[in-house]
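Some notes on the structure that comes next.
Yeah, one chain of the complex is gone here, protein chain that is, but the others are all in their spots.
Order as written gives the chain letters A and B; numbering starts at 1 within each chain.
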Amino acid sequence: PFIFSHAKRTNPDKPCKHFTVYYHTVIFNGTNTANATAAVVREPTKFWNTSFGQMVIFDSPLTKDQSLLSTPIGRAQGLYFYDMKMRVGSWFAYSLLFNSTEHKGIINIMGANLMHEETRDLSIVGGTGDFFMARGIVTLRTEDVDIPRYFRLQMDVKLYECY
Amino acid sequence: PFIFSHAKRTNPDKPCKHFTVYYHTVIFNGTNTANATAAVVREPTKFWNTSFGQMVIFDSPLTKDQSLLSTPIGRAQGLYFYDMKMRVGSWFAYSLLFNSTEHKGIINIMGANLMHEETRDLSIVGGTGDFFMARGIVTLRTEDVDIPRYFRLQMDVKLYECY
Partner (left out) sequence: PFIFSHAKRTNPDKPCKHFTVYYHTVIFNGTNTANATAAVVREPTKFWNTSFGQMVIFDSPLTKDQSLLSTPIGRAQGLYFYDMKMRVGSWFAYSLLFNSTEHKGIINIMGANLMHEETRDLSIVGGTGDFFMARGIVTLRTEDVDIPRYFRLQMDVKLYECY
């Protein structure tokens, strides 16, 4: 019988898999049907002036470089909502879906996107295909923002448990 | 001190626990209060014709065989929303709750339900009771669908980390 140890050692600088993608969201404004990648499903509440309560569902392209016009290498699909009272911040639950020669599989992610911090770490809680049972961290960095029209996030994917 | 290895080997064909349940959802239509197991909380947006943006909250029975009328062995409770632009697909976050002689405990799940694929793998991210701290994959297969009235999914539960 194998006795499981609570204490694990992992060097945050040495993930077992590491790559970067760029996430582009263009919000639907009623007319940009062809280009839009996301739609507001709940307008902000009147609670506070930080977009509190706004919910957005997205099906957004992932690219290898920073250009929205590059060929997508995957998609990010899921939900975010604004949930901070005193600052502007959101909370994400979504999947990264890949079906290319480089990556085939899905990475599932959730966590807080504290927009006042330069980088934010969310949890990779599982995956399928090339990412079967993976765990790790995805680090978000806002690169370009023209709210409410468009924003781009760098997503740095670091897996610390690979199978 | 125990040095944790990044690289784990697990045979996807040999889960440490494996069973199948059937999930039945009957959408509330305003009058079927007794039979309904789910309600739309957000109608689709006008963004696209793939139900994009529709959100559904459910409290749906789980059965051991395919009949909606069988005695439930548990319940699935949570949320899904349609989040695909070019195809019809949804994203789930939910729990499987069991309280029978066979299983006692909860399994927590999230991930993408790509409805154009015959089977879809979602992540089991944790659990309680018999499923304490479990991780694994649940594979969904649509078996019967009469949207918007009713659909049935086979859910094949495979745990790869058991405690």
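Please note the rule applied: a contact is a pair of C-beta atoms (placed from the backbone, for glycine too) under 8 Å apart; a residue touches a chain by one contact, two chains touch by 3 or more.
What you see is a predicted model, and the numbers here were worked out from it, not measured in a lab.
Kindly state which of the options A:V21, A:I124 or A:M155 is in contact with the chain not pictured.
Only one listed residue reaches the unshown chain, and that is A:I124.
Where the complex has a chain not shown, which of A:N32, A:T45, A:S67 or A:N99 is the residue touching it?
In the complete complex, the chain left out is touched by residue A:T45.
Just checking the interface: what residues of chain B touch the absent partner chain?
Here the touching residues of chain B are 4-5, 7-10, 14-16, 28, 30, 33, 36-37, 39-42, 57-59, 77-79, 93-95, 97, 106, 108, 110, 125-129, 132-133, 160-163.
Please output the residues of chain A touching the missing chain, sorted low to high.
Counting over the whole complex, chain A touches the hidden chain at residues 1-4, 6-10, 12, 42, 45-48, 52-53, 55, 81-86, 89, 91, 93, 110-112, 114, 121-125, 135-137, 160-161, 163.
The rule is simple: only the chains that are shown with their structure count from here on.
Where the centres are mean C-alpha positions, what is the separation of chain A from chain B, in Å?
Comparing mean C-alpha positions, chain B is 22 Å from chain A.
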